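First up is the structure itself, then whatever we jot down about it.
Heads up, one of the protein chains got dropped from this complex, but the rest are sitting where they should.
Right, subunit A next:
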Amino acid sequence: MRKLLFAAASVSVLAACGGAGDGSDSDASGNQSSVNGTSSSASDGTIEAGDDFALRLQTALIEAEPGSTITLPAGTFAMTDGLTLDVDGVTLRGASPAETILDFKNQMGSGEGLLVTSDDVTLTNFTVRDSKGDGIKSKGADRITYSNVKVEWLGEPSEDNGAYGIYPVESTDVLVEGSHVRGASDAGIYVGQSDNIIVRDNIAEFNVAGIEIENSSNAVVNGNVVRNNAGGILVFDLPDLPVMGGNTTLIRNNLIEDNNTRNFAPPGNIVASVPSGTGVIIMANEKVMVRDNNFANNQTAHVLITAYSQDFSDVDYNPLPRNIEVRNNTYGESGYNPQGDLGDLASLIGGNLPPVIWDGVTSWGDNPDSDLNIFINEPDSVGFVNLGLGAYPVDVSAASPSMDRPAGESIGAIPTVKLSHAE
C-alpha cells in the first residue's frame, strides 16, 4: 500500500518535470515501474495478479510486518529471480497448489526459487515450479511449516532439474506436511543439519531420493507416499559438515513403492551412489527405527543399511550405522533386478537380493570391530543378507555374504517428536 502510493507520487512528480518515465525504463527502474493503473490497491497483504507481480510480491515479502499474512492469488506467475523472505512470523498463502503457481522457468539469478531465513514462517497452498536451483530453501528458519505446498520440475526426470525440492536446513522445529514434490535431481524433501523434525503425509515421486534426513536428529517420517524415485527414504550422516552425528529417526507407516526410476543425480553428489530401486537407506547414523511401513516393488532392495561409502578425513565422524531396528514392515516384491554395486554383489548370492540388506562393515580406520546393534526384528520369512564387507573403506571383493542375522536387541521406542509450533 505504502509502496504503491510512493510510487504513484514519484511518477506523477516526474511526469510534471517532463523527461523521465518513457516506458522503456520500466523493467529497469525497480519500484518506479509498479504503477500503471491495472493493479488495484492491495488490502491486508493480498498481492493482486497483474503487471510487475514478481516485483510487488518481493516488495511485500521485504516490507511485511512480523506475524502478517501475504496472500497470493490464483494464477501462474513468471519469476525472473529467486524470492526471499526474512521477516519472522509471516504466512505466505496461495489459493491452492493447483491454482497458485510461481513459475521459475525463466529464472535468471539466485540458487533457489524461494529462500526463507526468518523464524515462525508458514508456507502453504502454492506451487513452486521449475526453479533453476533448489525449490524452497529455509535456512536457520526455526519453527517453519511447509503445508500443502507443491514443488515440481515438469517433464521427465532430468539431471538439469534443481537439487532439492523442499529444503529446510540448520533449523530447529521443522514441519513438512501434506506437500508434494516431484522431479528433484537430489532429494524431493531434504532436511539437513536440523533438530526436531516431522515429515508427514507428503507425496514424493520421480526424485532421485524421495525424502532425505541428513545430519539431523529427532525426526519422524510418517504416513508419506514415496514412489517412483531412485531411492525412497534416506537417513544419512555425512562428514566434514558443521552439524554431524545424525541420530534418532523414526520411519513409520509410509508407502514406499516402485522406486525404480533411474538415478539421474549429477555425479559427485552422495545420492548419485543410491542404487535405483531402493526403498530405505540408512547410512552412518545412530538410532533409526524402520517400522510398520508398506514396501512394494523396489527392484534392488527394500531396506539397505550401510556405512558411508566415500573417503573422508574428519576425525569426529563415525561412518557406521548403529542401533538400527527394522520391524513389522510389509514387504512386497524386491531384489529382482539389483542396480549399482549391489548388482555386482548380487551375483555372489545367485543374482537376486533379499528385501533387507546390511553391508556388514563393522570397523574403519584403526578402530576395532564394534557391535553396531543392527536388529532385524522381522519374522524369519523376511529375507536378509549381511554382505560381510568387514572394514571400511569398502572393498567389494572382500564380501563374504551370510544370511544370518546379527545378534541385536530392540532400540526401544523413538521418543515422540513434539514441535513447539504445531501438533
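The rule is short, and it goes like this: a residue touches a chain if its C-beta (ideal position, glycine included) is under 8 Å from a C-beta of that chain, and two chains touch if they have at least 3 such contacts; residues count from 1.
Methods note: contacts and distances are computed from a predicted model.
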Which of the following is the UniProt-recorded protein name of the chain this complex doesn't show: "Cytochrome c domain-containing protein", "Amino acid ABC transporter membrane protein 2 (PAAT family)", "AIM24 family protein" or "Urea transport system permease protein"? "Cytochrome c domain-containing protein"
Please identify which residue in A:Glu48, A:Glu63 or A:Asp201 touches the non-displayed chain. A:Glu63
Among the options A:Thr69, A:Thr117 or A:Asn253, which residue touches the chain absent from this view? A:Thr117
Residues in subunit A touching the chain absent from view: 1-3, 5-6, 8-10, 12-14, 16-17, 19-20, 22, 25, 27-32, 55-56, 58-59, 61-63, 80-81, 84-86, 107-111, 115, 117, 131-134, 139-140, 159-164, 167, 169-170, 185-186, 190, 192-193, 238, 240-243, 266-270, 310-314
